[in-house]
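A protein chain is absent from this complex, but the other protein chains hold their places.
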Amino acid sequence: MNAATLIKRLPSRIERYSPALLLAAALLIYIAIALSLGLTRFLTPEAAISILNRSIALGMTAVGQTFAILVGSIDLSVAHLISASAVVSSAIMNGDPAMMVPAVLVVLLMGALVGTLNGLMITRLEVNPLIATLGMALVIQGCLASFHGKFGGSVPDAFQFFAYGVVLGLPFSLMVLTLVVVGAWVVLRFTRFGSNVYSVGGNRDTARAAGIKTDRVVIASHILCSLCASLAGLYLASRLKSGSPWIGTEGAYDLESIAVVVIGGTILSGGKGGIWGTVAGVIIFSLIDSIFNLAGVDAFAKQVMRGIIIVAAVAFYAVRSKRIVA
Amino acid sequence: MSTPSPAIEMRGITKSFPGVKALKGVSFSAYPGEVHALAGENGAGKSTLMKILSGVYRLDGGAVIAGGEERLFTHPLDAIRAGIAVIYQEFSLLPERTVAQNIFLGREPTRFGLVDHAAMNREARRVLSLFGSAHRIEADTVVADLDVASQQLVEIAKAVSLDARVIVMDEPTAALNEAECEVLFGLVDTLKKRGVAIIYITHRMREITRLADRVTVLKDGETAASFDHVPEPDVIVRAMVGRDIGDFYAAPATPQEIGDVVLSVRNAGNERLTNITLDLRAGEIVGFAGLQGAGRVALAQAIFGFSPFTEGEVKLAGKPALFTSPRYAIRAGIGLLPGDRKAEGLVLMQSVTDNGMLTARALSALAGKADATPFASTDQMDGLLQDLDVRAGSFSQEIKALSGGNQQKAIVARWLALAPRLLIFIEPTRGIDVNAKAGIYHLMRDLARKGTAIMMISSDLPEVLGAADRLLVMRAGELVATFERGVSEADVMLAATGEEAVAA
Amino acid sequence: MSQQTVSSTEAPGAPRSGRLPKINPVFFVLAALLVAITLSNPNFVEPTGYMNFLKRAAPLAILAAGQIYVIVSGGFDLSVGSLITLTVVGSSMLLNNNADATWWVIPAMYAAGLAVGIVNGLVVSFLRVPSLIATLGMMITLNGAAFMWSSGSPRGYLPETFRFFGRVNIQGIPLIQFIPVALLVLLAFGSCLFWLMHRTNLGRMLHAIGDNPRAAQMSGVPLERVRITAFVVSSLSAVTAGILLGGFAGVSTDVGVGYELQAITACVIGGAQLLGGRGSVPASIAGALTLTAIFTLLNFIGLPKPVRDVVQGVILIVAVVLATYRRNRAGGT
Partner (left out) sequence: MKRLLTAALSAALIASTAQAQQLNFDDPAEFARQRELLTARANGPDGEPWVQYYGDQMADTAKFKKEGPYTICFSNAGVNNAWRVTGWTNMQAEVKLHPEIKELIHVDAEGSDDKQISDIDDLINGGKCNALIVSPNTTAALTPAVEKACAKLPVIVFDRGVNTKCPVTFIHPVGGYGFGIQAGEFVAANAPTGANVLMLRIVPGVDVLETRASAAKHIFKEKGLNVIGEEFTEGDNAKTKSIVEDYLQRGKIDAVWMDAGATAVAALEAFEDSGLPLPVITGEDQQDFLMKWKAEGFKAIAPTYPTYQWRTPIIAAVKVLKGEPVPGPEWVMPQPSITAETLDEYVNDKMPPLHHAMCGCEKLPDYPAAWGGQ
């Protein structure tokens, strides 16, 4: 190992901790603002939980989006799938606790179906993932709108435990998200499928040459992505008591989940990144939100700054690379 | 030595790509415990044959017989399951993943369904230890952090770890120095003893002599010759080239033809280069030899401003020439034909004419007419392409359907339109068939005769020896030797590897 | 990887059988749709019918003609929708009910567009942020900026001098009775962009950097300058579309919503290759007209909005599948 290679490997070490660096920066700003405004009650564990609680749906969606992006694809249909999941679950449950299980099953099945279709379009029909999932989004939106005026329905109180329940002093939803995150981490880190996701995202030809069925990996990643979105839809239905057909789009979960994933250091072309970066990204987003709320920034200025922050955060990773991007 | 039934047999393999018949009924076999060398010029069909064997391509006709039965490989996984492992010439490593992860790509050891990282690293270390302690590679290093030779060794380890019955090695020594080569040769011997059938692709005669039990030579997608023993090198070479070497290369430059210094570099260096001093003259073809990763391409890129020198002095025709981007270098009169045409040379979806016009247009005003640049009009370019005998259905067809030689000539045309002072050729004949090669050599000589300084980088040592007027050898980022025309291959290798003893 | 062997044999290039002038299928689709519209509504062949159609399609067509620059160069421009909003809101703020201010407000908006394009280009080229993210950030930022500037309620009306471009029809033209100014703007802007893309070095450079940026760089193409120009063209087209839309329909704060995806869709329907290297201005304009024609047709035959979404989604996917299929069949990898 000579000096040149040492110099070369140094940046890649730093890079691995960049999401943590960003997170620390956001945290510091938050604390500084809270202290300077004398709002120490925003620095308690309860406040921390409430910050995390802000982003359950985004977190779930982003975990799924991480799979899609890592495998070298992308999913623009998540927002509409979230709406569809929320609407369908509340329509099926319609206040009846007995329908909870069937509703959850239908919604997850629907998610799996959407993911499969996305994956098939991308692998078998070789449609650019952006277009494939955008098309899927439009189709879902159309199907949803054709039910317009017919959705209604609401989830039974029992189902609201998902969003509002507290177990051992912690919000149940936060525990579910934690479970999803840890599950995703285990899958990515400790399963062959997880390795395959990185390999296929890193270089599809290499992965294929190594004997990996790349199409299956892409499809499976999309199924996971859609399942996560469906779960987020269920969570929102539970939180909002009913599903409305604009719930996913009004939260801009498609673009926000992508933004969060790339802020977490996963590169858009795939093969590099990970779930903890995404978690950091989600927390950063929540912190930004809380910082803005604390500082009383008005909604429009908030938007401006959010746009700049997304670009700046991604630039933070990208600016050192020599690769040409378009 | 060979047991009666072959470990792998390929019979009458044919394969076509749009517009190209790559294999025309090739048969090939390998028995357990033997090394069967597969020789042939670049583009003779060796890689295609091996990609069919490994399931990357599907054959059009013929049969692959493994373990006594006919197999149809539709996916590399099928080949792997049939016990066939391939060490590819282009690295198939994932730079962002660790050595161990790359070695066990797609078949990570698991425990209770979960990847057992400890076992994977342990196993990786075991495989890597085959290379001995001379070349230490840590199992948990990220591949991007390794040098080229180590990456090549990882690539080899990946194939070896498969415990395959057949291992294909596609030019495995291109990046290795002598000591590393010896490690590899020892490994081949070990594998042989274990009864593994090894298909060894190379065009280094030395390695064939050292390792092979049998030799097959491919040419133009057909079996040109097949030997059950290892014949004299010149027999193999003749079979590969298919004609006398005499008129293959153009005549060297006469002293009168060599003119003034075009490029002079003094004590220049950067991250990958140290203390480079050289002069390139008009009318002269200067060859650069060295192992992969020795800094030849880095030198070309430094002169071309792609990854510039950070120290020293460079002058082009007497003017300071430390360029910081290819664009500046091109403006000053330097051209470069990249080694990886597809990645760095061609814009594949554009027409042949557009590819030829690329630089002429790039140096003209953005709002200027695309069909008539100050350097060339499209009509002139089409004429130039015709003069260079670029064969295409039409010059307005997409260049990606053309053969490698024609593509290369289109890139040459790109530079001719600018009449550069210095033209750098990197691997000018890679992927080009024999007849077209001679055309490229003669083209280089014609350019030199017209007063261009030519810098030629090639991993094909005989080619550099035959085509260059002068030979510079690089090792580890430094220029280590200068040879005049007529030097022996052995002396060059000696300088390139820095070893004392070299087998002929 | 495969190239080496693919191209190995010096096949005497069995010349491709006859180079028939290839017509982009989008034109046939557009023609078929127009026939269908006429069948469902015979009034469409009247000047008011087709001129209204062209007038209404003009903003999207202009936007697509600009977007194709970025797509050919290998990127996306998601910021155009909010730039349209900014143009309309900003014009309203700057005009402040003063009809005489139009002459400088329009250039001012173009200057803003220029700045947006340059920033997009700089961020992508030098900060190496993928355009998808860079222009997404720009989209959010501009939208916020438009609202921040106007506090959510733009101050002035758009005077007739400003609305001239998007609203007025020039009467008394022989044969066709009248011609909308918006159509003239489309023709002028479209031919400019056609010329720039298909007749100048810039156009070829755009194709080159979208096709293979590394090769383009090694051939001396000024990557950054070309890329920035692409974003500038796209931004300027968005400002133009904004002026037409503001003229067509007056002030509102969400004029631009959704236009970015429609513009990309139009380009894709026009056969553009996402991630760069292939695309044409006339085909993108035709793509925009096709998209508008689809909406109009679905409107005429009284299909409800949900069906329209589904149809748009399906058409988008089918267009890409067909293009891929055609290319694969045409050979090459």
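Order as written gives the chain letters A, B and C; numbering starts at 1 within each chain.
As a convention for this text, a contact is a pair of C-beta atoms (placed from the backbone, for glycine too) under 8 Å apart; a residue touches a chain by one contact, two chains touch by 3 or more.
Everything numeric in this text was worked out from a predicted model, so none of it was measured.
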Shown chains touched by the chain that is not drawn here: A, C
Touching residue (missing chain; options A:Pro156, A:Gly202 or A:Pro245): A:Pro245
Residue among A:Val71, A:Ile92, A:Ile140 or A:Val261 touching the omitted chain: A:Ile92
Interface with the unshown chain - residue positions in subunit A: 39, 41-42, 46-47, 50, 53-54, 57, 88, 91-92, 94, 99, 102, 106, 109, 113, 145, 147-154, 160, 164, 236, 239-242, 244-245, 247, 250-251, 289-290, 293, 296, 298-299, 302-303
Residue numbers in subunit C that touch the chain omitted from display: 41, 43-44, 46, 48-49, 52, 56, 59, 92, 97, 150-157, 167, 169, 245, 248-255, 257, 296, 299-300, 302, 305
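Assume only the chains that are shown with their structure count from here on.
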Pair of chains joined by more contacts [C-beta pairs], A-B or B-C: B-C
Most distant chain from subunit A, judged by the mean position of its C-alpha atoms: B
Centre-of-Cα separation between subunit B and subunit A, whole angstrom: 43
Shared interface positions of subunit C, touching two or more other chains: 1, 214, 217
Per-residue overlap in subunit A, given as positions that touch at least 2 other chains: 205
Interfacial residue positions of subunit A with respect to subunit B in the complex: 4-5, 7-9, 12, 186, 189-192, 194-196, 198-199, 202-203, 205-213, 271-272
Subunit B-touching residues of subunit C, taken from the complex the two chains share: 1-16, 19, 196, 199-205, 207-208, 211-212, 214-222, 225-226, 229, 273, 277-278, 331-333
Subunit C-touching residues of subunit B, taken from the complex the two chains share: 17-22, 42-45, 47-48, 51, 57, 90, 220-221, 304, 306, 326-327, 330-331, 336, 338, 341-350, 354, 357-359, 361-371, 373, 391-394, 396-398, 400-407, 414, 430-431, 433, 435-436
